Structure formats: C-alpha cells, structure tokens
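Input: one structure, supplied below.
A single protein chain has been omitted from the complex, and every remaining protein chain is retained in its original position.
As written, the chains take the letters A, B and C, and residue 1 is the first residue of each chain.
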Amino acid sequence: MKKGIFSRNFSLIVTIVLFLLLFTAGSLRYRGFFSAQVFLNLFIDNAYLIIIAVGMTFVLISGGIDISVASVVAFVGMLSAYLLRNGWNPYLVMLLMLLIGSTGGFLMGYIIHYFKIQPFIATLAGQFLYRGACFIISTSSILIDNPVYSTIANYQIKLAPRTYISISVVIALIVVIAGAITAKFSKFGRAVYAVGGNEQSANLMGLPVARIKISVYVLSGFCAALGGIVFSFYTLSGYGLQNIGLEMDAIASSVIGGTLLTGGVGSVVGSMFGVLIQGIIQTIIIFQGNLSSWWTKVAVASLLCLFIVLQRVISANRERIRRRMLNDS
Amino acid sequence: MKKITTNQIFWPLAAFIVLLVYNAFFAKNFFKISILDGHLYGNLIDILKNFAPLALLSIGMTLVIATGGVDISVGSVVAISGAIACSIIDGRLGIFDHSFVAALILALLSGIACGLWNGFLVAKVKIQPMVATLILMTAGRGIAQLITKGKIVTINSAPMMKEYYFLGAGYFLGLPFAFFIVVAVFTIVMILVKRTAFGLFLQSLGTNPKSSRLSGIKVDRIKLVVYTISGLMASIAGILISSNIKGADCNNAGLFIELDAILSVAIGGNSLNGGRFMIPASIVGALFVQCLTTTVYALGVPPEAISLLKAIVILVLCLFQSDSFRQKVFKGTGRWRKGADAA
Amino acid sequence: MDNKEILLTMRNISKSFPGVKALDKVDFTLRKGEIHALLGENGAGKSTLIKVLTGIESMDEGQVTLEGKPIHVKNSQHAQALGISTVYQEVNLCGNLSVAENIFVGREPMAFGRIDWKTVNKRAKELLKNLNVDIDVTKTLDSYPVAIQQMVAIARALDISAKILILDEPTSSLDAAECRKLFSVMKQLRAEGMGIIFVTHFLDQVYEVSDMITVLRNGELVGEYEARNLPKVELIGKMIGKDYEQLQQIESSKKTSHEAKENFITCRNITSEANIRDLDLDVNKGEVLGLAGLLGSGRSEIVRALFGADRILSGELNVNKKRIKRNKPITAIRNGLGYCPEDRKSEGIVSELTIRENIILALQAKRGMFRFIGRKEQNRIAEHYIKLLDIKTPGREQQIKNLSGGNQQKVLLARWLATDPELLMLDEPTRGIDVGTKTEIQKIVLQLAEKGMSVIFISSEMDEMLRCCGRMVVLNDKKKLGELSGAEINEQIIMEMIAGGKSV
Partner (left out) sequence: GQEAQPAATGGNGPNPAAPSEPAQKGNDRLVVGFAQIGQESGWRDAETWSILNAAEEMGVDLKFSDGQQKQENQIKAIRSFIQQGVDVIGVAPVVETGWETVFKEAKDAGIPIVLVDRMAAVSDDLYACFIGSDFILEGQNACKEMARLLNNKGNIVELQGTVGASAATDRMKGFAEELKNYPDMKIIASQTGDFTRAKGKEVMEAFLKAHPGEINGVYAHNDDMALGAIEAIKDAGLKPGVDIKIVSIDGVKAIFEAMVAGEANVTVECNPLLGPQFFQVCKDLKEGKQVPKWVKSEEGIYRQETAAEDIKTRKY
C-alpha cells in the first residue's frame, strides 16, 4: 500500500524533491540563503498567489481556465481601498469583496456553461471588465490606512527569534488544506475531476455538471477575491495596474504542480509547490543580484525550463520503469 | 436563413459590419478616403495597415489552436525578430551591417528557430503547450534585449531605412504594402491547408490525437510544423511592427499581442480546444479587433473606459455567436427553427 | 405475461435529427420482472430510444409514463432519480478516475463528512468480483482495455438501486464467460422485479435471457413479441425487412487453402512496451489468421505491437522479408499493414470530421501529405464504401459522431479497406454491427483473403472466428499456447487449450 501512495503521487513527489534540490542549490551558492526566514518568505511573499492558485487548480481540473483572476485582485484592492477611505467597516469590506469575487465567478461560470462561451473568452472579458472597473474608481493608486488592515498586515507571528510568518500565510495554508480536502474527500471535489476527465460522461453518469462547472468558477472567483484581500494586506493599497499577468503565474504554478490543462488531473498541494518553485526561482535571481533586466528574464525562463523538462523526463522514464517492473512480476 | 447564421464566418463578419455602420453614424470622417502622395489615405486604410501583424499572428495561432495547443510566445518572437532586423539595418550587430536582405532573412530565421524550439518542447518533450511557450514568452524579451543591449533601436538615419519602412508602412498600388503581405501569406497558407492534406491532418489530430496517430498521421511532425509556422508568422509581424515605427522596442513590441491573436481566433468562431478551424474567419476576427481599436480612437473614448468597452463588445459578440444563447434568449426564433427542421 | 405489472410505457415517440427521422411514432412497454430485448439493424433507432428515455435527447413528440405516472425526463440526473439506471453503448466513464471512483462517483459512501475511500475501494472490488473481474480498482480506468471498462460501467449501473436497468450493447466486447456472468446477474435482478431493457446484436444472447422482444426498423416499430414464440430466422426477417438467406452459405467459402505459404510477417522474440514478451508469430499471404483467447490474453497487444501502436522493445520484426527497425503506425501503413482498433471511441473515430474525411484519413496518410486526394476522388471512395458496407447516413458529409455505433464501426472498417492493405488487422471489427452486415463483412474479408490479402482477425465471438479463420493462434496470459489450422479448428479444442493452459 505504501508503494501505492508513492506511485500515485509520483509527480508530486518529483516536484517536491526538485524544489528541495533548488533550495539546496541556492543555499550552497548564496550566503544567507539557507535560513528559515528565506524559506518562510516564500510563503509570506506568495500567500496571495497560493490562494489564487488553489482556485485556479479547481478550474483547470474541471477543464476550464480563468484568466480574470489577476484583474480581480487589482479590483478588490482598488475597491477596498476606496471603500475604506470612505470610512466603511473593514470586515464588511472584506465580506463584500468575497461576495463580489464569487458573484463574478458565478456570472462567468453561468455564461460558460449555459451559453457555451469558451472559458478563455468569457474570463478574458471578465479580465477587461474588472480592469476597466479599477480605472473607473481611480486611475491613481489609493492608500489603505485603515488600522485593522495595517494591524493585520504588520502582525508577525513569531516562530522563533527573527523568524516569523504573517497572518496571510496562515490564511493561505488554511486555503490549501481546505482545498486539498475538498479535492480529495468531498463529492464536489471528485465530481470536478470527473467533469474535467470527460464532461459528457460525467453528465451521463448523472453528475450535476452545470452546478459543478459554475461552482468551480465561483470558487476561483472567491479565491481570487481572498487573494486580493491578502494582497491588499501585502501592499496596503489599491492600484489598477497591479498584478498584470498574474493569471499566467497562477496557471503556470498549477501546471508545474502537475495539473493538466486539458482537465481531469491535478492537485492542490502540487499547485502550492508550483508557486513555491516560482518563488524560489525569483529568490535565487534576487540573491544572484547582478543580473540585468534582460538576463533576469532569460534566467527565470531557463530555470523554469530546466525544471519542467527535468520533471517531464523523470516522469516519462518512471512510466517505463514501472512497466518493466510490472512485466517482471 | 439558418444556413447563413450557422456559418462560422457569419457572426464575425456581421459584427465587423455593424461596427462599420456604427462608425458611419458616430465617428466623424471615419469613411473618408482621400488620395495623398499617390496612395489612399483614411481610417479604413489605416485599419488595413495596422491589422496586418495581428492577421499574420492569428493565422499562425489558428493553426496552433487547431492542434489543441496555444502559442503565447508570439509577442516575444515579435520583439526578437524586430530587434534582429533593426539591429542589422542600423548596423550595430557587427555582422551583415546595413544589409536589408540579411536583416529580413535573419529575422525570419529567428522566428523559425523560436517556432522550432516551441514545437520541440511540445511535440518531443511533450510539455503542455501553454507552459512550453511560456518559457519563450519570458525568455524572449530578455533575448531581444540582449540583442539590442537593452536599448530601443532607432533606424531613422540608417541607409536602408526607406526600404525597411516600406514593408510596414509603405504603399503599393495605393494600398498598404503590409496588406499585400497578409494576402500573400494567407494565400500560401490556404493552399497548404486546402490543396494538401495538411488541413485535414490538423483537424484530425486536434480532435483525436490517438486515432490520428493510428491512422498514420505524423502527429509530432505536424505539431512541430505548426509551431514553426506560428513562429514564422510572429517574425513577419515583428518586421512589420518594427518597420512601422522605424525601430525595435524590445520592451513593448508585441506586448500582450498573443491575447489579441487568441481573441481574433475565438471571435472567428474557432474552438479553442482544437479540431475544426477556419482561417478566413480568424482573419475577419483580427479585422474586427483592429477596427474596434481604431474606432475607440476615432470616437475619443476615454482611455479609462477602453477596457470596459472591449469587455462588453467581446461579450455581446460571443453571446450572439453562441447557439445556446440565441436559442434561449430568442425563444421565438428557436421554436420557429425547430418547426422548419421538422418540415 | 399479461399478469405482470406494467412499469414503463412509451407511446408515439418521435425524434428527428437533421436529415434523419431516427424514431417515428414508436411504442414501447416494459413490465416489472422482465428482460426486454430491443433489437434492430444498425441505425434502427435503439440507442436514440434509450437516450430519449433517459433525457439525453429531447423527443419531438410522445408520452412516457412510469408506473402509471406521466414523466418528462429532463436529464440523466433526473432519470437516475426516477430509478432508471443505464449503461450506454459507448463506454461513458471518466478515464482519469480510478475504477472504484467510476463506480461510485456522485454517490460515494461518506464517513465523518468525508468520502470513505476504504469502503469505496472495498465495495468496488466486491462488485467487480461478482462479475468475475478481479482487478486493482485503485488504478485509473484508462489503464484497462474497453472490455474491462464495459464491465465497470455495468458494475456502476448495477449498483444504482433502480427500477429499470438499461443495457445498450453491454456485451459487444465481452467474451462468453463474462456474458454468462452478466446474464446470471440480470436474471437475479429480474427475479427481484426489476425491468431490464437489453440491446444487443448477438441473437443467441437474446434467446438466452429475454422474455420479450421489440423490433425497430428504420426508426419505426415493427412489433413486440414474446421471445419463445419468435424463431430466430423470423426475428432476423423482421429486423432486416426481408427474408434472410442463411449464414451457412459462408461456411462453404471459408478456409482458403494455403498451399502456397508465402510468408508476409515474421516476428521473433518480440517484447513490446505493453505486455507482450518474447513472442514468435508468422502471418502468411492470403490467410485469415485468428487470435483466440480470453479477455486480457494479449490479443490486442500483439496486433498493436505489429502495427507500431505500442513500441517494440526487443526482438525482430520482418514485413515482406524486410527487417523493420523503428516501427510506427505510419511505417506499418506504408509497409502494407492496416489496423482497426477495438476502442472505436477513443482510438478509432475522429468525431469532428465527416464520414468522408474519416474514410480517407488513413489512405491520405499513407500517400503522404502532399499527394492530396482530390475532392472528387474522396467523394467517390466515400460513396463506394457507404454503399458497400451499407452505412446508414443522410450523406457522406455527416459528422461521424452523429452516426449510430454500428455505423461508426463500418466507417472505420472502410478507412482501412480504403488503404488497400496487404495485411489487415481487425480487432473486434464487427463489434456492435448487426447480423446482416456482419455476414457481409465476413464475406468481404474472405473475398479479400482470396485475392491475396492477409487478415488477422480478433473477435470475442467464437462463431465468427470459426467461420472466418483458416488458422488460429491460441493465447493465454500473453503467451502463445499453440496453433490450429484447417480442420483442427474447433471450439472444443480451443476451450480446452485455454482452460488447461497447455501447449500443443
């Protein structure tokens, strides 16, 4: 049975091992890299992305795609900053943001399912809408000086002297755990996999496909909004040009973590590691500290490429190894 | 009637026409075409000129999407090819300085090389297309900047500037030369698709790669070819874009143009999941996207509202394209259609 | 019979698709505790009737009543809620989920608010064991061949407590043992009062289990009969609408003599990336070679290896005395091979393409991309095979996904016949094809063999194998048990060989 776990989660394990290798390589090469705080910063700096990637993972598993998330984050930041400046209650604002994100997700999911609009296009329209809405609120950035927000933003949960995490990290971890449990241990989660595997079959098997597909976008919208809130803790401001291209980061994280864009395969924990891997690549680049802008791009891409190819090659060979083992037994 | 509305190209074309009609009423001078320096001059002519790069990209993108993939690196390839061409024209690369022909050939080769790289990752290493091309998307701008050493190359005073400028902004027989490039490329690709089995194989492998392989289609080879074509298209687009501004701007040339290209393909009514495709429809899609941009400028839409406007236009258009939407919203016609079928 | 309580009635059901009237005022009645066979030629409308009943297709007119109450089934979920459990003609499960999940998805047993995976796996294992299938239920479904997938679909349907069980060609790729097991389960359910609708093209099976028979022809109802009062020949007559000349005629032409044993394929010590190990096999020109064996005995995998669908890891493969190094489908095709796979949905049809395009696909690939087959010739080829194989369709430009299952199979056959191969490998080629056409196909195969084409024939239907094959290789557990040829071939011996696992 133990072997079963290993072989079922093989790609996840490969991902984690490669991540650890990257971390080790960084530690060996750069002074100050090997420290608990550098590791924890990966979570602190990427908490919002982890949250968004969890929502994205469900969408991708269901066979869809949601490229509106980046704009949702920007919009949430913008609108909360605006409302807070006008003296709204911060908790009410947060609640409202989650509601808006979910509703937006619902609308997109609705037209995707019932009107058969391609997910890419429906969410692209969503992306433009949210982005446009930001500039309707204001074209310049708005500061958040609400005490509740600042307190949450600046609160450090000390794990040891000079080692801490932020509240956002806790939120992100809760989302990951909840997401992982939902994916594996709930009817809804399994139905998402089924729909992604074969929507027609899922329908014939009597699964409520409409509800599942729409829920997935609601979930993604919710996570994006939550990610937006966490991001506004992170920057304590709202800005309409924030996070352009973030959806690609979320999608890439998910894919690095083993999700198939064709649907049906993927894991929430994998996506978290996808985020961490992108984070650590970024960290390595920063520690390298002498790369010009263009070399930065090339280096990020090369590391990413190296990683994906390694992952791919190992997985492909594993298939061969497994077969051989089967043949022998 | 039904035949027409179910034709794939009907809706993008209709949308394009509606946009033109709208402009006829609300945009001052939109349809005015005059003759200037022996060529036609007007908004419509600008649309023909400016839509050329997007049209080329959407041709490549249509083919890639037909295989069930996507190529998000085209924007970076645009930057690379522009950087190479302009560096040579400007004589700062150290080889083939100021040679017009070498500039073109090397730029096109760079596109082919990029396409081959993408194709290799997708077809041979079997990395998912979006992520495979993400690599070049990220690296590409860096490479372009390496070529130009991070500078914006301006070729205003280069010896072959005139010839180079002609490609993207010159006029031939009164019309933009770039438009003729699109026509030529379109014709060649259509011949490839319709007069050889390439189109059939593409649709087949986009629909069911397993069956296609078992039917003897060289799935990997075709994918490789398709990404290469896409890279080539991007490099031509890169030449046109850099030529039009007499310079290579590695940071911004072709930025986010992959979204517009995918959008054009989708507006053309092609499925983004692969399978059946129609290149002319994608071209009309590109025409629509460009026309929308020009309209926005001509109407003086406030910049803050452009995103919103675009979103709404896309949504409305796609909803009309959707059979289920038409059936649900215009129930009356839906029933009428059913009656017609039964009869 | 009449004393049985009526469970379901369908009255005046009509359904048209563009260009086809699939159902035309059809009536159907199902009673409690009855196994009701729904029969007809390919494209007669059987599957459509079932889809209408389960809400997948909406009907144009007609009424359905369940236990006396009129119902309007909205979708398959609704159908399930009403107590209608269905196995559709094409396997409709999710290949990415594990076998156990496929059986339970949507109604997983829960414990402490979460899915109880232990129970899921345990019960799935038990359910399948009841059907004589003993597999690892935690592996993904797509790691198993269609036959197993079909059994899983059946297991899922059986586990849904239902009033009506619908089985649309559940046995098309099962062999005798599996069928028998399924029938005993069906009989048991009948005894418990369930009504079962059973679609098949194996008439023997009809007589084995059914109480009633409803026959459809061209979307119209021919009639409802009691099984024991309707002799087989008469039944066939009702299905095809004219008197049926007996199958026996084929018997005479079978078994081509092959004195001139010119060799076409030799393989030695072949090990494939699937499970074939150290296999030796010869195929001669002009012979029909049968591969016999039970489910999972490796028949499909042998032909896949020959065709290059699975990679050959070691060993020697010669085609036409030419050593083949890197075997890929396209090389195989160019070397004169053709392979009609057993999984028609995922490896056969290209659903978005038209019938014409599906037919010429392999031929075009064989010729190469630039030697384009002109539209006129394409049309001619397509029309030729539509006529030859009696493909029922409004036209060659119909998308293949709109054809009935059996007609899709015919298109695939046409694809390979069109390439004019020297060796045609047919893996369950008559799966889901009606009796009339089946004999036609067998005739075609034999004719072609006579003209010098070799055929490897795999079928779960032993009769068919016996009728067609001049030589037979018997397999068990991926190993060759032995060969029989000519007069040696007989069902008894084959069964004994397999059962004893003994080599000859």
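FYI, contacts are C-beta pairs under 8 Å (C-beta built on N, C-alpha and C of every residue); 3 or more make two chains touch, one makes a residue touch a chain.
Keep in mind that this is a model prediction, so the values were computed, not measured.
Engineer: Sort through A:10, A:34, A:88 or A:188 and give me the one touching the missing partner chain.
Structural biologist: Only one listed residue reaches the unshown chain, and that is A:34.
Engineer: Using the document's definition of touch, tell me which of B:13, B:93, B:205 or B:250 contacts the absent chain.
Structural biologist: Among B:13, B:93, B:205 or B:250, only B:250 touches the chain that is not shown.
Engineer: Hey, which of A:18, A:117 or A:153 is the one touching the hidden chain?
Structural biologist: Touching the chain that is not displayed is residue A:153.
Engineer: From the list A:184, A:211 or A:318, which touches the chain that is not on show?
Structural biologist: For the chain that is not drawn, the touching residue is A:184.
Engineer: What is the set of subunit A residues that contact the non-displayed chain in the whole complex?
Structural biologist: Output for subunit A: 1-2, 4-5, 9, 12, 16, 20, 23, 31-32, 34-41, 44-45, 81, 134-135, 139-144, 150, 153-154, 159-163, 173, 176-177, 180-181, 184-185, 234-245, 267, 269, 272-273, 276, 279, 282-283, 285-287, 289-294, 296-297.
Engineer: State which residues belonging to subunit B touch the missing partner chain.
Structural biologist: Those residues of subunit B that touch the unshown chain are 27-30, 32, 36-37, 41-43, 46, 50, 141, 145, 150-152, 154, 156-157, 169, 241, 244-247, 249-253, 255, 293-294, 297-298, 300, 303-304, 306.
Everything that follows uses one rule, which is that only the chains that are shown with their structure count from here on.
Engineer: Using C-alpha centroids, which chain lies at the maximum separation from subunit A?
Structural biologist: C
Engineer: Between chain pairs A-C and A-B, which one is joined by a greater number of C-beta pairs in contact?
Structural biologist: Higher C-beta contact count between the two pairs: A-B.
Engineer: Which stretch or stretches of subunit C touch subunit A in the complex?
Structural biologist: Answer in residue numbers: 56, 75-77, 79-80, 86, 88, 92-97, 101-102, 105-106, 108, 110, 114-115, 117, 138, 156, 273-275, 277.
Engineer: Quick one: in the complex, what on subunit A touches subunit B?
Structural biologist: 111, 114-118, 120-122, 124-129, 131-133, 135-136, 139, 248, 251-252, 255-256, 260-262, 292-302, 304-305, 308-309, 312-313, 316
Engineer: Going by the contact rule at the top, pick out the subunit B residues touching subunit C in the complex.
Structural biologist: 195-198, 200-201, 203-204, 206-208, 210-218, 275-276, 341-342
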